[in-house]
Structures are given as structure tokens and as C-alpha cells.
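A single protein chain has been omitted; all remaining protein chains appear in their positions.
Then we have chain A:
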């Protein structure tokens, strides 16, 4: 859901950076408290995730570095630091690292009912805020400068959006882990973008795709032995994306190809029809029959295309003669006008 905003801000990698940035937070939280209590670790993740996110913002604003450079920088620094801490923890006598490991690749199986309720309530809060500030989010995404001239505090909106992205990521960490989290954030949004041109529908669809991949992924991994849930969920989300890329009616590859072929065929028929029109025009009676052979010196003509034109009732074919119907005459007469209008 919140991924829609990341995608539209062209900060798709933000999710990746933040989820990696959360890792040292988890490790530090463990080092300080010594517990493997999920909530404590998540708070650590939240703090370092936010820190990473706002450093990225700071770097992009204050230096000449582009945002992808800043993202890459923060991602590797935080992740490196996190890994360092993890190996350190591993060598400590009082801990086996396995409890922290789950945040790397996620382990949906370790989720407790309590965790799920917690996630649901946070999601609900996000939803309410999203609905309240819908207008503000939208205008910031589309035209931040303009929003500023209207008197909106764009920094505040920006911080709000970024914070919610961080929260969403940190919550997802438990399920799919640091490495795959960005896919979880972006895949549903990318899939949803293919289907709609409305921001509202896009967000709803993204939420639906995300939830479905969660459910389907869990179901698959539960029915098969030894398949860890996180990766399966991400793969299901990827299937959604692939499907959307190919089959979406307006932006999909398949329908674009079909439309392309369709247009080309139509164009050929129109060419033939236009040629016939030129002939027919010189006769007073439009349904005056002509020999099919006349068309021979014209390339666009085949038996098949004549058949098609006949089926559309533009012409009548009898034996080796053809004649134009009033409908066909009218259509052909408007053929060029129409094109002229469209080009305007």
C-alpha cells in the first residue's frame, strides 16, 4: 500500500535501503537489552530505519549527490555495520545468533497471534492517516513545489510519508526479512500501476496484491515441507507483477502487441477501401459493380481482405465483380476526415 508512494516518488530503492538500515538497530537493541523479545528488537529496527531514511533525505538535500547514490551509500554502510554486529554477537558466549537470523531472511512461521494483531492495528493507523492526508500526499507526490506555493508545509508531509514507509518496512521485516523486504514493498505497487491510472485505485489494488501474495504464499509454504514462507510470498508477488506486465489491458505487453497488429490490419483494409472509394467516386451510382481485377494493380488487395470488407457490409462481392454499399461509401468518405481530426 505504502509502496505506491515509494514507486511514484521514484525512490523505489528507499525500501531496500531502509530495510538494510534496520539491521544494526536490531543488533544494537539485542546487545543493550540482551533479550530476543520481538518488540524490543523491532523498536531498534524502527530507530535505525528512521535514522537511515532521514540521513538519505539529508544527503540528497544538502549535497550534490543524487538520491540513488545516497541510497546505495546508506544501504551498504548500515548493512555492513549490522553484519559486523551480528558476527560479534555470534561470538558472545550468552547468545546463539539464530534468533536474530530470522530478520535477515524472515520467518513468518515464528509470528505469534500477538504480532499479527500488532501489525493489523498499525496498518489500521496507517490507513486512517493515509485517508486523512490523502490530498496532501497526492499533491506532494505530483508537484512538491506547487504544494509549497499553496502554503502546505511540504517537509512535514514528506516526513510523514517517509515515516510510514519505514514503519511498514520494519513490520514486514519479521515476515520476509531484510533482503526481500523491498520486493514486498514495491512488487504490489508496480503490479497495481499496470492496471490503473488512478492513484486511489492503485493504492487499493497494491494493498490487495500484497495481501493476496501474503495469503497465497503462506498457504503454499504451509502445504509443502521445508519451504520458507518469506521467499514464497515474494515469489507469489513476483508472479502478480509478471502477470500484470503482460496482461494489463492498457499498459500490458500482450494487449499492446495485439492492438499494434490490429491497427496494422485495419490500416490495410482502409487502404483497400480507400482505393475502391476512388474508383466508385467517379460513377454516379455507388453500387455500380466493378471487376475484382481492377484491384490487381493495387498491392493491398487479397481475397481475404475482400471477404473481411464484405463481412463488415462495406462491399458486396459476386463472382468476379464487387460493388460498394452505401454504408461502405459513407465510411470510406469519412476515412480521411476522421484521421485529420484525430491528428489535430
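Quick note on the criterion: a contact is a pair of C-beta atoms (placed from the backbone, for glycine too) under 8 Å apart; a residue touches a chain by one contact, two chains touch by 3 or more; residues count from 1.
The rule we apply is simple: contacts and distances are computed from a predicted model.
Undergrad: Match the chain absent from this complex view to the correct UniProt protein name in "NADH-quinone oxidoreductase subunit F", "Zinc ABC transporter, ATP-binding protein", "tRNA-specific 2-thiouridylase MnmA" or "Cytochrome b".
TA: "Zinc ABC transporter, ATP-binding protein"
Undergrad: Touch as defined at the start, partner being the missing chain; which of A:74, A:202 or A:306 qualifies?
TA: A:202
Undergrad: Touching the hidden chain in the complete assembly: which of A:65, A:139, A:238 or A:333 does that?
TA: A:139
Undergrad: What residues on chain A make contact with the chain left out of this view?
TA: Chain A touches the chain not shown through residues 8, 10, 132-136, 138-139, 141-143, 145-152, 193, 196-199, 202.
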